[in-house]
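Omission of a single protein chain aside, the complex is shown with its protein chains in their original locations.
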């Protein structure tokens, strides 16, 4: 059995140095919340139960078309990736599931992979297919599309790949397949929108037919990139058309960075929930486009507003459980650190949304009192819930300050030695 | 019987001065089109049959929240508005229908209004309700919403108003009701998105139930303004949810200026056509938001791309006939001139789209030849079709150069005398 | 002498009900800040000294081009406006200056106006000219521009108006003139950009020549609206060209809602400070365009990032004192309430920025540690500084909870009786 990657005494030592101040801050916040009839322990418990998946590719260093600047100790395969994910989970206690990307994470022996994950306290989230790159020795190229390609042969190849992802997923205990394609066009006229969408739906029906009944099929929309004039599933409207064309197992997946400038994403989330089609999220943050920055780093209030909808939906329907995953590109930070803090940001937004006085909010909404309604909502956002988040980690055996503890552990330096750089150039594609 | 507003001899004289050059240019273009197997006469006939409605409010001067600068001779009521629409139609021969806005255009005697319109060669297009302003002596205010208001009484009032619009429409021969509401919110928290949308749908169901079977109910979406944080029907996705919740008479109406920055509008149009829910258009142009500028003045290629979808759909299904209306705010131009030229721009885009070699286009699309596919499409756009547009007008009794003819007619000066300025201040609402 | 508008005992009573919890929260926060070496009393003092001007038009109800829904008890003239501003200042203690808009606030007797203001504890901020509307009996229209109009006569009229604003300002103790014009164009070709800018600069030079040496001339840029294709001072680049063409008294004024989608406003602020040309701010918030929503209501982190630059600049140069004003359109709230809370949001952002550990921040920046640098910055933002803001108000004689106190005072109901509605229609300009 694999030992957990960070030594227990490092965590204990780091926690001890912070325990007293945490207790003070947690008590002060508890007193303040009690005043408004909120039990901090109950909130801490809910937060503790709230987790988010990490993608296997998230522990590698990302880049742009201009360049990639590799970090030290990058994982060289799915087993090393799991080690890194194990660190994230061990310290943050918020990321107990990993989402695989095929073909890169394709296991020779699924059972071995499963055992490795379990030894690290990890399970598996949705499977991710990839038909936006060509692999060596691949018969048909995806240069001009995959599931929506004009050629039947190419579409079949892409369908087959997705079916393989389902098979692997079954073997390791996954319960969902996420399909995102880069298909689209770069120029007006390059493709006929209608015929292209027909081809896409036809291919997706073949995949859908093989999705197990207890699985979900997540479709992810994105406004643009890699295609720069049109994209087959360009927005939530097209996504909704697709999932309703397919059937009840199909759900929309919302990536926070895949929308038009100025879009009201929280409203899109509300609409999809209302019509029973929100499947889950890819969390990240962005200022310009699909920037894939760390969740909550650019517009934390927007993240909170999304969680405000989720908590609202949860109260309406306790069975509502969308999938949550971080999907970020860590270009300039240590990926492990970014994942830890981003998972914490997701929990922060959740905790803040839980603290909103919903009865008062509804009252002000019904009374058409916009000022007080917005104040009640922002009041939840303004509360500094870090003591709750830290206490949830502490109680679960994680680190009060996971970044500091990670740095103190020397993990990165250790793996940097064990995993020599590939020497691969960081040249981008301009 | 009302005489047509522009004297026939003015048109004749102005046309005579331009007839020879038009004939030359039409012949040269005809020869060039013949080379590629296109019959210019057939195209001219199709263009001639292509018309677009004008809104009654379009003949008045528009403004912004900062100011309105009234023009001379503004129409003071629906009868004078019809006169101005009559000029537009007489000279341009592309705008034979007028779309009314209630309460402003509410006729005392519908029969009289109908007769007046007929004498000018005009009919009536969709009815437009208005619940985004308060009228004097109105019982409930729309300050906090209309069809989605928290109060049943306010929603009922808004429903009643729409039913009245249907009644008026029946009396004058309209066949559609267009519903656009300003409901939304200015602040996060001000409204609960889900409950607001439920109230909206409940109210719309009451209206839908009264829509005659041979009518269409058009729902118009808009990203923002007058509400600045959220809008009930904020995009085509929500619009689609609404129309499919209501029934087959309900269709989506696309206003070109109501989308997020960078949105691929022609693709939205294609999606709505494909799923049988495109009802029609409000044509205008914009650079920033809902600018309501003259159609084709900012991005003529985008307008062409929309018409490329329409011609594509027309070929697929000859019964496809969406509604077309100009919806512009004429802040700095003579509204009659802007309407004439904008209708001409709509026809220009249609003519250009007709000239696309669709067989070649489809071939290049299927062969994944993006460069040639986009060239074939742009080739249609590049053709200067003005000779076709002018010839279509000439053949129908309109003006070869309608703007010059309008100016030569002295119409504006005449009505400026007959319609003294109201003295109403042009103060905006900052 | 005018008594302050809110009775002292109302404030006392309301404060008494909240004093104990404030003391608890202030002490807990003080303890937490002390741990990091920060003296809460010193911060409270700095916050207390930080004020923001309110515009005279801000106490009226705003609207959109679609409608205006008047509130109750709207002030009917500058004296009543001052009363309302007096309430804002009395309760919030953050808005001791009022910015006038000419011609509306033009006083018959400046001395009387000044005395009235002083009795309310108010002074005067920058003067605002208006050449984007036509006034009754105005000789030349601004329909096609004002300071950049093609006609010398119109430009002269606009210059004269600005000189009058300076004269009024001198009489009441103002020290700045803010010039914002709506000049631009609605269509490509309508204007020659270069010649229009030349005319603008020529007119501004005439104004600049009359600006007193101890005044500032603020130029405000805006991307669009009321002009919808181009605007003379469309962005900070053109603004910078203008102020450097004029001279040292001219400075750029940044309105947070006047930028392109996705613009990094805090970086623009930094650039203008670095090159000595930042004059001041119009604070508000926006999701789409120039929404003029309450400051901090849509993106509070962005507001904080702006203040992060201001605090950084303050440390670099203690003499750095840009002008601060709220510029909002209160369409659905009580304007007094919105002004009170918005001033509080400005202070909140300032307080949060003061709490950033700048030494640690600089260290992480120099060490290229993006994760820790961003965490240190966000740490300041996450602190709930409301106890500091409330304590600052309390110490200055204001209200711990100014909105609740305002509502308890019954002020709005009182003025609603004293100021009957004008009966003016709320019709917008579509």
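A, B and C are the chain letters, set down in written order, and residue numbers restart from 1 in every chain.
Throughout what follows, a contact is a pair of C-beta atoms (placed from the backbone, for glycine too) under 8 Å apart; a residue touches a chain by one contact, two chains touch by 3 or more.
These numbers come from a predicted model, not from an experiment.
**Q** Sort by label and list the shown chains the missing chain touches.
**A** Visible chains that the missing one touches: A, B, C.
**Q** Looking at C:82, C:158 or C:305, which makes contact with the chain not pictured?
**A** C:305
**Q** With the full complex in mind, choose from B:212, B:300, B:363 or B:397 the residue touching the hidden chain.
**A** Result: among the candidates, B:300 touches the missing chain.
**Q** Check each of C:163, C:260 or C:416 against the chain that is not shown and name the one that touches it.
**A** With C:163, C:260 or C:416 as choices, the missing chain is touched by C:260.
**Q** Just to verify: which one of C:30, C:58 or C:370 makes contact with the chain not shown?
**A** In the complete complex, the chain left out is touched by residue C:370.
**Q** Can you say which of B:264, B:329 or B:365 touches the chain missing from this structure?
**A** Residue touching the absent chain, from the options given: B:264.
**Q** With the missing chain put back, which residues of subunit A would touch it? List them for me.
**A** 57, 62-69, 132-134, 136, 141-144, 182, 186-188, 190, 223-226, 228-229, 261, 286-289, 291-294, 297-298, 329, 331-333, 425-430
**Q** Spell out, residue by residue, where the missing chain touches subunit B.
**A** Interface with the chain not displayed, on the subunit B side: 21, 24-25, 28, 31-32, 35, 261-262, 264, 287-288, 294, 297-302, 332-334, 337-338, 341, 370-372, 374-375, 378, 381-384, 386, 403.
**Q** I need the residue numbers on subunit C that touch the omitted chain, in ascending order.
**A** Missing-chain contacts on subunit C: residues 143-144, 150, 185-195, 197-198, 223-224, 229-230, 234-238, 240-241, 259-264, 266-268, 270-271, 273-275, 301, 305, 308-309, 312-313, 316, 361-362, 364-366, 368, 370-371, 373-378.
Throughout what follows, only the chains that are shown with their structure count from here on.
**Q** Same or different, please, for the subunit A to subunit C contact, judged on whether over half of the interface numbers appear on both copies.
**A** Interface between subunit A and subunit C is built from largely the same residues.
**Q** Per the centroid of Cα atoms for each chain, what is the distance between subunit A and subunit B, given in Å?
**A** 43
**Q** Any idea how many Å lie between the Cα centroids of subunit A and subunit C?
**A** From the centre of subunit A to the centre of subunit C is 39 Å.
**Q** Enumerate the residues of subunit B that touch no fewer than two other chains.
**A** In subunit B, residues 143-144, 186-188, 190, 223-224, 229, 261 touch at least two other chains, as defined above.
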